[in-house]
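Left out: one protein chain. Kept in place: all the others.
Should a chain be cited, it is by its letter among A and B, assigned in written order, with residues numbered from 1 in that chain.
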Amino acid sequence: MTVMTPAGDFRTSYRADTTIFPTLGSRAALWAGLAVLCFAPLVLDRYFLSLLINVGTLGIAALGLNILVGFTGQISIGHAAFFGFGAFSSAWLHDTFGLPVLLCIPIAGVMTALIGLVFGAPAARLKGLYLAIATLAAQFILEDFFARARWFTGGVAGRLTESPAIGGFALDREETYFYLVLAFVIVMFVAAANLMRTRDGRALVAVRDHYLSAEIMGINLAYYRTLSFGIASFYAGIGGALYAHHLQFVSVEAFNILFSIQFLGMVIIGGLGSIMGSLMGAAFMVALPEVVQSAADAVAGGAIDRALKIGGNISFLREMAIGAAIILFLIFEPDGLARRWKLIKAYWKLYPYSH
Amino acid sequence: MKAALAVAATLALATPALAQQRIPVGHLMDNSGATSDVGVPYGQGVADTLAWVNQTRQGVAGRQLNVLGFDYGYQAPRAVSQYQSWTGRERVVAIQGWGTADTEALVRFVNRDRIPFISGSYSAALTDAGGKSGRAGVEASPYNFFFGPSYSDALRGMLRWAADDWKAKGGQGRPKYVHMGGNHPYPNSPKEAGEAMARDLGFEVLPAIQFALTPGDYTSQCLTLKQQGANYAYLGNTAGSNISVLRACQTAGVQVQFMGNVWGMDENAMKAAGAAANGVVFPVRTQVVTGQDAPGMETIRAISRISDPAGTAYRPVHYLAGACAAMLMVEAMDTAAANGGQITGERIQRGFYERTNWVPKGFEGVCTPSTFTNEDHRGTMRVAIYRAVVGGDTSQGSVADLIRAGTMRLEPVTTVELERKRELLGW
Partner (left out) sequence: MDGTLLFQLALNGLIVGALYGVVAMSFVLIYKASQVVNFAQGEFLLVGAWMCWWFLTEWQLPFVIGFLFTLVFMTLFGIILQVVVLRPLIGEPVISVIMATIGMGIFFQALMKWIFGVFAKPFPPVFTAERVSVLGLEVQTAYLLSLGISLAIMAGFGWFFRYSRHGLAMRATAFDQQVAQSLGISVPRVFAMSWAISAVVSAVAGVTVGMVNGVSSALSFYGIKVFPAVILGGLDSILGAVLGGLIVGVLENLAQYVDSQWLNWGNMYQVAPFYALLLILLIKPYGLFGTKNIERI
């Protein structure tokens, strides 16, 4: 094993070809990165830690959506509803059955996966645009269900829930919850990367690239499309459960159409079909409102602020920034941040011969 | 190492030598969400008042207030997340809040963290300070306060008036009452209490009609209302969507007496709805509205000049209520700081119980007197009912112009003083 990818293709076995971290350099970077993250709670303050926790939980859900949209070629504009379902399930399980939170989170993921399979079955028959519209309808219907099902969601008032506890030790502060989220992120991302190496993962990609050929080769389209929905919902459920126990309050208002669109934005900005891209896209979407807020604070009180009335209208600026970011990325960087990162790495690898 | 830092930090915070440090106060606002049409003037009133306190009274006990404003767009999870940030980082000692959903979600948290929360939500569930009312779903909320009658009490007051009004109009038989509002904690808050009171007063209670908190086309709801033959209808939403209902029902030719909640009608809504708003009654939390005179209006005008130096802006009823709510918190802080005391959440909460028939100094004749006890956070049982009178076309000219020209005015109808019944606490 070499430190950096050598020029030329020296992989001699299939196993070597599908290694996720093939070079010593990338493995060292991985361990160093994890070490830095482990020390983060000791150094950063709660605000940044909560931002990182958000990146983690949203990143897991975005990864699920990326499996559905990027790897299988489907469309879903209802991802926030599944995220919400995971959040409500976990809170409901903990409240009704008294299960420990750490057990509730995976079970909530499984429950959400089952719901995803239910929605995925008819969706398997629809393609492209019709699927997008169907998932849009599903979003509104699920939102309505959340608002009405008091026994499950607490109705429109929402539901309070508790933070996880190991033994008697409660993980209710950002510093400790961070580690839980980090553990889940590592597990879920490695699982997704492994999924893409298996036969099922390759089948999903085949469905995306040319479904007619895939069907001719014997890949059961309906089965894999439905499976893809199930996997995406599982990830969304886990993300939602982590979100619920971080905030300790779940309410239907959080899981609206704008949130679904933000997930899609994360996936597109991060890069369709890229696992690392999901995390990058989530980081971008979490950082964007904060950057806009800081920019607005910086010009607050000045002439620009008074002329444009930025101060009171900061929420609109945030939304405009999200919309503009989506459009600009689609026009200028349609393959997302992951591709831009690959280009940057390639530039340095070939320096000074790159152009 | 971390322990040593923690000890040093605690010592630093405890030292009174940092008396010149600013007092962190949280301020949740809705400037962009579903209730922003009334959230903007109320939030402006609170912000201007706290800024005025900083300017003219040098803050509280010589320390300036550090007001941390946050527009959460009426989405409860964002408010909860901001609350956690405030308690973790800035360590606020009190919060000026807003909506029902997030206030009720935060009851447990403010109770645990001992931070007084003065909300723009007047949900009766927030008044049961001791938690002894026995009402389902009502938790002890010793740290929740609000200025004005609760939604349930305001509705009860208006129903009392409606019963008298029906007799005065010579109505035959039982009058019909219907609750109209969105499916959301804020409109739902007084629904059951109102329907129970209506039954007690001899009304026939019709099935509730739902309409969203956003403006829209509510013709079908109005047609249903007309067919049901209701005589009195309670509008549980804020002014923005009530306007749509009023206009749709005017078009459909519905003859019903509309009764709004405190957030359901104001001068801006009267201009927007025009003649459709004529005759709507609603409760007003203050003893006067802008345009009427009282000793305290001088202070209000001074506060208004903070954000409007020219003095031309018209301040709707919500602005005055916001000012009173902010002043309650400020005077409670004064009490906490008296005799060199610490300004902590617990001491501020006890400061609320200090006075009875409490009108903040300088606001005489404007703020209704409030009394809080450690079991009962119903500040006032007085419901002042006003009627919106709109005489002509309101599309041209500002609110101030229309009021001056007499095209629109707010007419006091009556004031209902409810008995402070123990069994109705928290409901």
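The rule is simple: contacts are C-beta pairs under 8 Å (C-beta built on N, C-alpha and C of every residue); 3 or more make two chains touch, one makes a residue touch a chain.
Every value quoted in this text rests on a predicted model; they were computed, and no experiment measured them.
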Options B:T49, B:T224 or B:T335, residue touching the unrepresented chain: B:T224
Selected residue (touches chain absent from view) among A:L264, A:L279, A:A296 or A:A338: A:L264
Sites on subunit A contacted by the missing partner chain, in the whole complex: 69, 75, 122, 125-126, 128-130, 132-134, 136-138, 140-141, 144, 147-148, 212, 257-258, 261, 264-265, 268, 272, 309, 313, 315-320, 322-327, 330-331, 334
Hidden partner chain, residues of subunit B it touches: 31-32, 36-37, 40, 183, 207-210, 212, 214-217, 219-221, 223-224, 227, 240, 243-244, 247-248, 251-253, 268, 271-274, 393-396
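Following the convention adopted for this analysis, only the chains that are shown with their structure count from here on.
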CA centroid of subunit A to CA centroid of subunit B, Å: 39
Residues on subunit A engaged by subunit B in the complex (per definition of touch): 42, 45-47, 50, 147-148, 156-158, 160, 174, 247-251, 253-254, 312-316
Interfacial residue positions of subunit B with respect to subunit A in the complex: 2, 31-33, 40, 71, 73-78, 80-81, 84-85, 88-89, 101, 104-105, 108-109, 183-185, 188
